[in-house]
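All protein chains but one are shown in place.
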Amino acid sequence: MKVSARNVFNGKVRELRPGAVNSEVVLELAGGETLVAVVTMESVDSLKLAVGVEAVALVKAPWVMLMTDAGGIRLSARNCLTGKVVSVADGAVNAEVVIELAGGTKVYSIVTRDAVHELGLVPGAQATAVIKASHVILGVPA
Amino acid sequence: MKVSARNVFNGKVRELRPGAVNSEVVLELAGGETLVAVVTMESVDSLKLAVGVEAVALVKAPWVMLMTDAGGIRLSARNCLTGKVVSVADGAVNAEVVIELAGGTKVYSIVTRDAVHELGLVPGAQATAVIKASHVILGVPA
Partner (left out) sequence: MKVSARNVFNGKVRELRPGAVNSEVVLELAGGETLVAVVTMESVDSLKLAVGVEAVALVKAPWVMLMTDAGGIRLSARNCLTGKVVSVADGAVNAEVVIELAGGTKVYSIVTRDAVHELGLVPGAQATAVIKASHVILGVPA
């Protein structure tokens, strides 16, 4: 598999919470973090997602929001992964910012250059990658 | 709180429509507009979202679609906010376009440069920012 998504997280299904159309899937990542995905029930069936199954979570970099100074706020986004900025690559409007989590997992994000400046996103700075569960695509070995 | 999301809308929860996995949350913004978000029921519980609660809605600029000439079409996207273009900043592939709503709220969008030209997005032009409910992240004071 080769995908354009900058974020390809390997993990194992730890929990499934089925609904009528969608299901919440909790993945335990190799580095120990958990990642929550919301996928359709049809995908749960066709991918045979079940507790213990190995899966990858794919997240495009523009779907990752960054947060610093989380003090004073709690978010509806199910995934808040805190780490340290390891690189910032500037474009004309956007910038690619890479965060490394404690377990070594790297999270890629595309944010505006203005955000880079306002949040002080420089290598070494602490930052939290925020990912909505509905923005995660799951994959299983064929 | 400091977030990379260009759109941070302050509001108050006006309505909650719970489902099995997800819930629809209707926010009334400071400028009088309403914004609909779909978040997981687990978030509704953990954030203690209820009618009257103050909340912020976070939306990354690339999640905002722009529309001009809405004549002849109705969209499934729950949030269609009409205003006037106040700035356009060009990149190589993308451009950042800012719309100001009647109540003074600014909405940031990243669209392709081709779209800027095709839609005639220049300062002063009328445009509608289209945001899917499932693309809104909610936050509450901790």
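Labels for the chains are A and B, by order of writing; each one numbers its residues from 1.
Rule of thumb we're sticking to: a contact is a pair of C-beta atoms (placed from the backbone, for glycine too) under 8 Å apart; a residue touches a chain by one contact, two chains touch by 3 or more.
Everything numeric in this text was worked out from a predicted model, so none of it was measured.
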item	value
Per the touch definition above, residue among A:69, A:96 or A:114 touching the missing chain	A:96
Among A:73, A:86, A:101 or A:140, the residue in touch with the chain that has been omitted	A:140
Residue, one of A:3, A:30 or A:50, that touches the chain absent here	A:3
Where the missing chain touches chain B, by residue	17-24, 36, 38, 62-63, 65-78, 91-94, 109-112, 114-116, 118-119, 121, 130, 132-134
Absent chain, residues of chain A that touch it	1-6, 19-22, 37-40, 42-43, 46-47, 49, 56, 58, 60-62, 89-92, 94-96, 108, 110, 134-135, 137-142
